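Heads up, one of the protein chains got dropped from this complex, but the rest are sitting where they should.
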Amino acid sequence: MAISQISYELAHLIGATVLMAGFQLLYQRRLFAVLNTFAFQAVALAAAAAWQAHIQDAPHLYVTAVIALVFKAMIVPFALHWLVEKLGIQRSVETAMSIGWTMMAGVGLVALSILLVLPVTANAAALTRESLALAMSVVLLGLLMMITRRNAVSQVVGFMALENGLILAAVSAKGMPLVVEISIAFSVLVAMTLFGIFFFRIRERFDTLDLHDLETWRGDRQ
Amino acid sequence: MNSLLSQIAQIFLVVALAPLITGWVRLVKSRLNGRIGASPLQPYRDIYRLLQKEAVVAHSASWVFRAAPYVTFAAVWLAAAIIPTFTTDIVLAPAADLIALVALLAVARFWTALAGMDVGTSFGGLGASREMMIASLAEPAMLMVSFSLSLISGTTSPAHIIGFILGGGIGIEVSMGLALAALVMVAIAENGRIPIDNPATHLELTMVHEAMVLEYSGRHLALMEGAGMVRLTLFMALIGGIFAPWGIATPGAGTAGLALGLGGFLAKCFVLATALAVFETMIAKMRVFRYADFLGGALLLGLLATIFLYVSEAV
Amino acid sequence: MIGYLSSLPGADNPLLWILGVPLGAAGFLAVLRDWRVATWVNVAASAITFGASLLLLRLRPPPNKLLFIDDFNIYLVLLTTFVGMTTAVFSAAYIARETASERLSELHLRFYHSMYQAFLFTMLLALTANNTGVMWVAVESATLTTVLMVSLYRTREAIEAAWKYFILCSVGIGLALFGTTLVYLAAQPVMGDGAEAMAWTMMIKQAHAFQPDLMNLAFVFVLVGYGTKVGLAPLHSWLPDAHAEGPTPISAVLSGLLLNVALYALLRFKMLISANENALTPGPLLVMMGLSSLFLAAFMLYRRGDIKRLFAYSSIEHMGVITFAFGMGGALANFAGLMHMTMHSLTKSAIFFAVGIISQNAGTKRIADIRGLTSSHPVLGWGFVLAVLAIAGMPPMGVFMSEFLVVSSTFARQPLLAIPLVLGLLLAFGALASRLQMMAFGEPTKPVHAHARASTLSSILALTPLWVHMLLVLVAGLYLPRELVEWFQAVAGILG
Partner (left out) sequence: MLIASALSALLALALLGVLAGGEMWRHRVVYFCCGLASLVLLAGGLKHLGTTPGTGPEVVLPIGLPWMQAHFRLDNLSALFMVVVNLSTAAASFYGIGYCSHLPEPRRVTPFFPLFLFGMNAVLIADDAFMFLVSWEFMSLASWLLVLADHKKPENRSAAMIYLMMATFGTFCLLTCFGLLAGAEGGYSFPAMRKATLDSTAGFLVVALALLGAGSKAGLVPLHAWLPLAHPAAPSHVSALMSGVMTKVALYGLIRILFDLHGQVPWGWGPAIMVIGGVTAVLGVLYAVLQDDLKTLLAYSTVENIGVVMIGLGLAIAFKGSGENMLAALALVAGLYHIVNHSIFKTLLFLSAGAVITATGHRDLGRLGGLLKRMPWTGAATLVGAAAIAALPPLNGFVSEWLIFQSLFKGPSLPHWAMKFGVPVVGAMLALAAALAAACFVRAFGIAFLGRPRSREAAEAHQLPYSMRLPMAALAALCIVLGAMPVTVTDALSGVVFPLTGVHFAVSSDLGWPWLSPVSSTRGSYSGTVLVMVGLGLFAVTILLVHGFGTTRVRRADAWDCGHPEDIPESQYTGQSFAQPLRRVFCSSLFGARETVRMPEPGDMAPASLKVRLIDPIWVYLYLGIGRVVDFIADRVNRMQFLTVRRYLLMMFATLVFMLLVVAVRQQK
C-alpha cells in the first residue's frame, strides 16, 4: 500500500495548496492580486482533480480537471479583469471586517472543520479525514470571503472559491458519480454571475446594483 | 283549615293596622316636637278623603302610570300577607321565603320608579334614580341578613326561622345582633325614613320616594301611601317576629294562643313605632351621597353576621 | 450522464411523458412566435402532463437508477402537475390582461412560456429523481429558470429581487451539494462506489449502517442548503422579494410548488438520518427553524404594505409550521405535515391567482389602495375571503385539519413547544385577518380598469382556477380520498 499511501500524501498536499490559496484570498488587498490568487487556486484544483482521476483511474475526472483549468483558471479571471477594466471598478479591496479579524475567523473556521471531522472514523476507502477537513475549510473560507468583502468582484471570487471547495470534495470522494455534470452545472452558475454583473452594471456594490435609492424602497417600506 | 282562616285574617289585619301604626308614629313625633299632633286615626281619614277625590293624570302619562299604584300596593300587600304576624301557621308561608320577600318589595319599587319616570318630569326621574341607587345597596344587605339567618336556622322561610328560634335553637349570638342591626338599617332605607329620606318633605334636594309619587293624586296617591304604610307594618312584623318571636302562635295553638299572638304582635308594633319616632326626632337627614356609606355599612354588617357564624362555630 | 441513458423511461412509462412533455414544450415554445398560441400550447402541455401523471395511479413504474415513484413523491407529482395546469390556465388569462396593459414585450412572452415549461420539468425531475446528484442538478436549474422569470419585468425592483434570489440560493445550493457529497461519503463504505450509493431506493435500505458522524455533518449542510430554498428563517430573505416582483403566476408556482420541492429534498435526507439511530435526531433542529420562521413571518406580516409580500411571508409562516410538524415527528404530526404541504400549495396558489387579478384591477399592489373587494367584485372578493380564511386555518377548509392535528398532538406530548406554536399561529392569523378585512370590506376604492379591454372570457378564465382550488381545499377539509390517506400514513411511518 505504499503507493496508495504516497498518492494520498500527494492528494493532501494539493488539497492543502488549495486551502492556502483560500487563505491568501482573504488577505489580498488589491483586486488583481485577488484574481491571480484565485487563478492559482483553480490551477491547484485542476491538479487535484487530475491526480484523483489518476489514482482512482476514473477518466471522467479529467474532464473536471480540464473544466477547472480552462474555465476557472483562465476564462473567469480574464473575464473579471476585462470587467474591472470595462466598468472602471476601483482596484482596491473594500473590507467589511479588518483583514486581521478576517484571518482569525478563517483560522477559527478551519479549526471548527477539523474539530468536526475528528470523530469521523477514518475509512481510507472513500476519503480521508484530511481531505474532508480541507474541503470543508475551503468552503467555509469562501463563504467568509463573501460576507467580509464589499466589492462585487471579490464577492464573486469568494463564491467561486466556495465552489472550488465543493468540487475538491466531490473529486476526492472516491467513485462519486456525476461530478462532471455537477461541475458543469456550477460553471453555468458562475457564468450567470458574471453575466449578471455585466448586465446589471454592478460596479461597487454586490447587493444594491448601484441603485441606492432602492434601499429606501426595498421590502415595501410604507 | 285553621291555617287558611288565620291567613285570611292576617291579610286583612295588615291592611287594617297599617294606617294606625303610621298615625301612631306621627303622633309620637309631634308630641316629641312639642306639638299636640293629629289623632293616630288621621291616616284613615286621609286615605278615605283621597279615595273620594278624582284622580288627575298628566297628558304625557301612559298606562304604566295608572297601573303602577295597584301593582305596587298588591305586591306589598302580598309580601305582608306572607310574613307571619301573629301566627306562623298560615297557608301562604311556603309560597315565598325571605328571598322572595325581598323580590316582592323589588317589584313594588320597580313599578313605583317606572311610574315616577312615566310623566316625564325631572323630579320623577330624580326620585327614581335615587331610589334605585339606594335599593342597589339595600337589597344585597337584606339578602345578606337572610343569608346569615338561613345559616343560623338552616332555612330561609320566615315561618321556620321563627319556629327554630322559638324552639330555643340559639341563645344570644353575635351574628344575630349584627343581622338585626343590618336589618334595621335596611328597614329605614326601604321605608324612606330619616336619615335616608323624609316622608314629610317636598324639598327637591332631599326627597326620594316623594319625588316619584309627586304626580299622583286621588285614589292613586291613596294606594301609594297605603303601600308605604303596609310596608312599614311588614318590616315591623319581620323584625318583631324574628328577633323577638315570643308570644307568636305556632301550628296547633288554640284560640287562646292566637289571641296571645295577636296581642303580642300589636304590642311589638307599637313599641317599634315609638322607637322609630324617637329615633327619627333624634337624628338629622343625610346628604344623598352619604347613603352609600350608610347602606354599604349595612351590607358589611350582613356579611360580618355570616362570617361571625364560623367564629362561633369554631368555638 | 452517459451511463444513465440506459435507464431512461420507455414509452410505456408515464414518467417519459411527465418529463418529456414539459421539456419538449419548453423547446417548442422557445421558437414559437405568436404569444396567443403560446399561452394555449402552454395550457395544453401542462394538461397533458397532468393527464400522464394521472396514469401513475394506474401503473406505478418500477424504480431504476435514474427515476422512481413511491408513496411520497407520487402525490407531489400529481400536485405539481395539477397546480402547473391550473396556473397555466390562470397565466393565459393573466398574460392576456397583462399585454392589454403593454407591460410585456413579444420576446419576453416567448421567454416566459418556454421558461414556465422548463421550470415544471426541473421540478418534476427533482421530484422523481432516484439520485441525489440528479436531484441536486434539477433543483439548481429550477433556481436558474425561476431567477430568469422573476426578473421578467426588468424593473429595478424585479432585477434586484432576482439578483438577491440568485445569489442567496446559489450559495444555498452550493452548501446542499456539499451535504450531498457527505451523504455519499457516508454511504459509500456500506454500499460501494457508484450510483448505488446515491440512489434513494438503495440508500434507505442501508441507511441504518451509514457513518453517523458524516450523516450529522451532511444533514446540517443539507438543512441550511435546501432550507434556504424552503425559505426557513433566517435563510428566508430571498423569498418575499422574489415572490413580490415576478409575474403573479410565477409567484403562485414558486410558493405552491418550488417550496414543496425543496422541502421534499430535505425530507428525503431526514428519512435517511432518522433511519440511523446513532446519528443525531434531526427533530430539534427542524423544530427550531420551524418556530423561528413562524414567529419571524408572523411579526413581519404586521408591517407589510404590499399584498404579494404579505402572502409571501405567509408562505414562510406555513413552511415553518410544516417543518415544525416534521420536527415533532410521530404518526399524527407527520401526517399533518404532509397534508399541510398539499393544502398550502393549493390554497396559496389560489390566493396568488386572486392577488394577481386584484392587483391588475386596482392597478397597484399596495394594500392601502385596495378596499371593499366584496362590494366591487363579489365573485373575486368572496373567493379571496374564502382563500385567506383557508390559509389562516379556518375550518372546514383543509389547512384546519392539519393545524388541528399538529397542535393537538404537540400539546399532548410537549405542551411547552405547543404554546409558542399556538401563539405564532394566533399572531399570524391576526395580521392576515386584519389585512383581509381591510381589503375585502368597507367602502370600495374605484377600481382602475386596466383590464377593461380584456375580454370577459379572460376574467372567467382567471377566476376558474381560484374557485377550483378552493373547492378542492374545502372538500379535502371534510373528506380525504383513501389513496391519499394511505400514502400519507405510509410516508409518515418512514419519516419517523
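Just so it is clear, A, B and C label the chains in written order, and each chain counts residues from 1 on its own.
Here, contacts are C-beta pairs under 8 Å (C-beta built on N, C-alpha and C of every residue); 3 or more make two chains touch, one makes a residue touch a chain.
Treat the numbers as computed from the prediction; the structure is a model and nothing was measured.
Participant: Kindly name the visible chains that come into contact with the excluded chain.
Facilitator: A, B, C
Participant: Of the residues listed, C:Ala52, C:Val171 or C:Leu472, which one is in contact with the missing chain?
Facilitator: Checking each option in C:Ala52, C:Val171 or C:Leu472, the one touching the absent chain turns out to be C:Val171.
Participant: Going by the contact rule already stated, which one of C:Leu54, C:Ala368 or C:Leu426 would touch the omitted chain in the full complex?
Facilitator: Touches the omitted chain: C:Leu426.
Participant: Of the residues B:Ala100, B:Ala181, B:Ala244 or B:Ala275, which one touches the chain left out of the display?
Facilitator: From the options B:Ala100, B:Ala181, B:Ala244 or B:Ala275, the contact with the absent chain belongs to B:Ala100.
Participant: If I consider the whole complex, including the chain that's not displayed, which of C:Thr364, C:Ser408 or C:Thr445 touches that chain?
Facilitator: Looking across C:Thr364, C:Ser408 or C:Thr445, the contact with the absent chain belongs to C:Ser408.
Participant: Return the single residue from B:Ser3, B:Thr155, B:Thr206 or B:Thr250 that touches the missing chain.
Facilitator: In the full complex, the listed residue that touches the missing chain is B:Thr155.
Participant: Hey, which chain C residues sit against the chain that's not shown?
Facilitator: Given the touch definition above, chain C has residues 163-164, 167-168, 171-172, 175, 213, 216-217, 220-221, 223-224, 228, 234-235, 237-238, 240, 280, 285, 296, 299-300, 302-303, 330, 332, 374, 389, 394-396, 400-401, 404-405, 407-413, 415, 418, 422, 425-427, 429-430, 433-434, 437, 441-443, 478-480, 482, 485 touching the missing chain.
Participant: By the contact definition given up top, give the residues of chain B that touch the hidden chain.
Facilitator: With respect to the unshown chain, the touching residues of chain B are 11, 48, 50-64, 66, 70-71, 73-75, 77-78, 81, 92, 94-100, 103-104, 106-107, 109-110, 113-114, 117-126, 128-130, 132-133, 135-140, 143-144, 147, 150-151, 154-157, 160, 202, 204, 214-215, 218-219, 222-223, 288-289, 292, 299, 302-303, 306-307, 309-310.
Participant: Even though one chain is hidden, which residues of chain A still touch it in the full complex?
Facilitator: Residues 96, 109, 112-113, 115-116, 118-119, 140, 143-144, 146-147, 150, 155, 205-208, 215, 218-219, 221 of chain A touch the chain that is not shown.
Assume only the chains that are shown with their structure count from here on.
Participant: Could you please state the distance in Å, as a whole number, between where the Cα atoms of chain A are centred and where those of chain C are centred?
Facilitator: Result: the chain centres lie 31 Å from each other.
Participant: Chain B to chain C: how many Å between their CA centres?
Facilitator: Computed value for the inter-centroid distance: 79 Å.
Participant: Between chain A and chain B, what is the gap in Å from one C-alpha centre to the other?
Facilitator: So the centre of chain A lies 100 Å away from the centre of chain B.
Participant: Any chance you could list the residues of chain B touching two or more other chains?
Facilitator: Not one residue in chain B touches at least two other chains.
Participant: Help me check something: in the complex, which residues belonging to chain C touch chain A?
Facilitator: Chain C residues touching chain A: 1, 3, 131, 133-134, 136-137, 140-141, 144, 147, 156-157, 159-160, 163-164, 166-167, 170-171, 173-175, 177-178, 181-182, 184-185, 188-189, 192-195, 197-198, 211, 213-214, 217, 240-241, 244, 303-306, 309, 366, 368.
Participant: State the interface residues of chain A toward chain C in the complex, per the touch definition above.
Facilitator: Touching chain C from chain A are residues 116-117, 119-121, 123, 125-127, 132, 135-136, 139, 143, 146, 159, 162-163, 165-166, 169-170, 173-178, 181-182, 185-186, 188-189, 192-193, 196, 200, 206-209, 211, 214, 217-220, 222.
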